[in-house]
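Just one protein chain is left out here, and the rest sit where they should.
Up next is chain A:
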Amino acid sequence: MKTAQEHNQSYNYAFLDEPSKREIRRKTLKAVAIPGYQVPFASRELPIARGWGTGGLQLTLSLIGDDDCVKVIDQGSDDSVNAVSIRNLVQETTNVSVTTQTEAATIIQSRHRIPEVPLTPEQVLVLQVPKPEPLRNVESSEKRTRIQHGEKNYNAMWLELYEDIVKWDHALFDADYPVMVHGRYLMAPSPIPRWDTPKLHQSSFLTLLGAGREKKIYAVPPYTDVEPLQFDDYPFQVESFNSKACTRCGSTDVFLEENTDETNGEVHYQCSDTAYCNKVLDEKGGR
């Protein structure tokens, strides 16, 4: 009979072979040494389709050890199908513990959100990245974007921002708002809402960003400046919820998701970070 343990051992620890993990670690170190710079790496095949978080997953798998505790979230939720399947894969191939509690995790792999609870120096945030090149929308040639990064020439992006403001009176970048990392490289912070962008600035924790399809790794080391592009007279602004509160836990100082009740058409707001919402409810003894 086949036991769970035998099944685990049909893979190498953390699925990837050792040379692959070593290569990813080397590239990660380079990324940490040059904050915001996109380091190319040989993205591996995983039993998950590229474009479904394989960049983040490869970072997590090359980083993980027996002492780790992993949390995986997708748009703030631990329970979405993608989060669950990534978490299962990690657990099945490593046997490390997993959690939904932000505070308990040592590695947090996420798509589209940074948890509401402030992360600590002991934690690593791994963000899944669909489009690592912040200049791609304004410059289609890879050769030219490389030159622009090399020369720190981000005029095309500034012009985009100018055009938006002149036409719409505000920046149209919504999620994935372009940021300057330590005054040197322009970086796509992955499609986190603007709400989360300031959490990367001078943060105490390490953020690693991985793009599986585009084969790039980049990083924001602790205590690094992360500044959104903004003109003097049009400062960067996070989303405003007009002091709406989560209908479940009552929180106001969080990123809210808008849901429309299909039966009566009423609009409800709920915490996008479900673990945070549960925590607040628990503390209130409301569950």
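A few comments on the model shown:
Note that in this section contacts are C-beta pairs under 8 Å (C-beta built on N, C-alpha and C of every residue); 3 or more make two chains touch, one makes a residue touch a chain; residues count from 1.
In this text, contacts and distances are computed from a predicted model.
Considering only "Aspartate carbamoyltransferase", "Nucleoside phosphorylase domain-containing protein", "Sarcosine oxidase subunit gamma" or "Putative phosphonate transport system ATP-binding protein", the record for the omitted chain gives "Putative phosphonate transport system ATP-binding protein", by its UniProt protein name.
Here the missing chain is touched by one residue of A:L29, A:A42, A:L159 or A:L172, and it is A:L159. Although one chain is not shown, part of chain A still touches it, namely residues 151-153, 155, 158-159, 162-163, 165-167, 231-234.
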